[in-house]
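Right, I'll just put the structure down here and ask away after.
A protein chain is absent from this complex, but the other protein chains hold their places.
Chain nomenclature is as follows: A and B, assigned in order of appearance, with residue numbering initiated at 1 for each chain independently.
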Amino acid sequence: MSALVTAISLAQDPPAKETLAPIDYGAIMPMLIILGAACLGVLFEALLPRHQRWSAQVALTLLALVGAGVTMAFYIADAPADGTLTLAGAIAVDRPALFLWGTLLALALGAVLMIADRTVEPGGAFVAQAAIRPGTVQDREQRLGAHPDRRDGARFQMQTEVFPLTLFALGGMMVFCSANDLLTMFIALEVLSLPLYLMCGLARRRRLLSQEAAVKYFLLGAFASAFFLYGLALLYGYAGSVRLADIANAAAGSDRSDTLLFGGMALLIVGLLFKGSVGPFHAWTPDVYQGAPTPLTGFMAACTKVAAFGGILRVLSVGLESTQWEWRGIMWGVAIVSMIIGAVLGLTQTDIKRMIAYSSIAHAGFLLIGAIVLTPDGLSSTLFYLLAYGFTTVATFGVISLVRDADGEATHLSQWAGLAKRSPLVAGVFTFLLLALAGIPLTSGFIGKFVVFSAALSDGMAPLVVIALIASAVAAFFYLRVIVLMYFSEPAPDGPTVTVPGAFTTASITLGVVVTLLLGIVPAFALDWADAGTFALR
Amino acid sequence: MGSYLPLFLLFVLAAAFALFSALLGPLVGPRRYNRAKLEAYECGIEPSPQPIVGGGRVPVAYYLTAMLFILFDIEMVFLYPFAVSADALGFFGLVEIVLFISTLGFAYAYVWRRGGLDWN
């Protein structure tokens, strides 16, 4: 209320005509397209009859992704080299932001294809009516198809709201990567998180697990948002501004009490690390990855990580660069903890989705090493790592969704035994993806780790790199264990079958695998893009 | 802050008045309690859904209304500063507010069509 009163009393004596800074619509067009399409998607949901919704939504979503990509490509051609600030300085469209946008759009394309697929799971991985209580008659009917006389497409419905929700989340991620002040960043954080919380609870199979995941994610996410907001408030108290550049200036040359600065910094970074599922703030990750519908897990694992690390990179290198000697030691610790948690706990997992979740925690540790190297090399290597990791992850979850038995996905590792004998192709693709996650040469994972570690080495972080190498070796063990299981075990008699995916999932997995391979063999072009420029420091 | 002083005085007096009235009843009124008087008002069979105090639940439609209220109340709150400075903002302000209202309009259309505004 009091904020409102201030706002209004400020508005009491307006100048004759407001003068407003022009908005660079060309720069923010990709963002506007995504968010506009999301709004349009909501309208589609409201106005279209149910049988038209799926096709309309898929068409709209894909069109929006491609349209945003194309406008961005046009913009990059004549974008200013050191970036541009627009919307009264709230949004910074610079080279790293554009690289992250491109990564997000491409990853979202893969994820949306998987979300839209209705062949692997009849009707799609998302439930038709989430409000129906799990285990009731209605729930069974909507899962198994209530009207056997109707054709498959009409028999099985899905909650088509997931498409606008995905677009909203994606729009939030794009804003998050390019937010130049903390308040915009917070809004974007909420916009990207809320749809994800919701979609986590929409799995068609294992509804209770899915709902539990949604609630856990929501509660812990709300805590993290509160941390972020509190940190924001303290930093505002310290610098008198929420602009990252102003905070950097205030920290560089002032004799103000550092308590606010360090308190705010710590809380802010905790909030960000939570989103990036960096250990020890990873507690939600395994449960949520396991419970959420697999296509969404792919989206979340890839895109959220990109967005979160985009935000971490920007906050660290624009806002907190001048205080790096204060936080660097702690971040070393966090990175080490994250790598060790991911690698060691990953060893003990028996569920493939949880295993990948711990792998993502380990990867978050590697990414954090890149993020705390505040050189241009560190920035570009982290960006490249995000790109590589994202595509591998999307494809990994695509493959996981294919191995099924009567109860849905067969995620227990014992069920994967001897998979190569049932389906050599799927086993081969999965092996390749696991090798990429482990960082074996000729895959993108190797190049990613290589550039990050070399950037860290050149910045004098040799001990950290040694620990990271050990952690990679430990982590490689549990990837190899799955490979061994697939190739050198006898398949169980009642084991899962491998579904032949439809065009969408095939396209998504192919995209992921091809990019993983390309980035492993000819990484130069992507490295050049990632190296094109640094953050706009204004 | 001085202009709020009379308001504060009025608040204190009004609250004192309310407190006095609320205390007056038990002070001067008779007290002849028995168990039947102290039971909650009922007619007919004891209802099975208990009131919240006793561990019952509230129909979900009220939560929906409450959430819609918050959305539209915030819209309203944003419209006031706009209205006060509409002349200064001119066409730009108009375009912005139309965009704002229509963005909310999408959600409104969705809620309407999905029956979120229906009571039965």
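Quick note on the criterion: contacts are C-beta pairs under 8 Å (C-beta built on N, C-alpha and C of every residue); 3 or more make two chains touch, one makes a residue touch a chain.
Definition applied: contacts and distances are computed from a predicted model.
Q: What protein name does the UniProt record of the undisplayed chain give, "P-II family nitrogen regulator", "Monosaccharide ABC transporter substrate-binding protein (CUT2 family)", "NADH-quinone oxidoreductase subunit H" or "HDOD domain-containing protein"?
A: The UniProt record for the chain left out of view names it "NADH-quinone oxidoreductase subunit H".
Q: Thinking of the whole complex, not just what is shown, which of A:81, A:137 or A:406 touches the missing chain?
A: Touches the omitted chain: A:137.
Q: What chain B residues would touch the chain not displayed?
A: These residues of chain B touch the chain that is not shown: 2-7, 9-11, 13-15, 17-19, 21-22, 24-26, 28-33, 37-43, 47, 49-54, 56, 58-62, 65-66, 68-69, 72-73, 76, 79-80, 82-87, 90-91, 93-94, 97-98, 101, 105, 108-109, 112, 115, 117-120.
Methods note: only the chains that are shown with their structure count from here on.
Q: Return the distance between the CA-based centres of chain A and chain B, expressed in whole Å.
A: Between these chains, centre-to-centre, one finds 38 Å.
Q: Give the list of chain B residues in touch with chain A in this complex.
A: It comes out as residues 77, 80-81, 84-85, 88-90, 92-93, 103, 106-107, 109-110, 112-114.
Q: Which residues of chain A touch chain B in their complex?
A: For chain A paired with chain B, touching residues are 4, 7-8, 11-12, 14-18, 20, 39-40, 42-43, 45-47.
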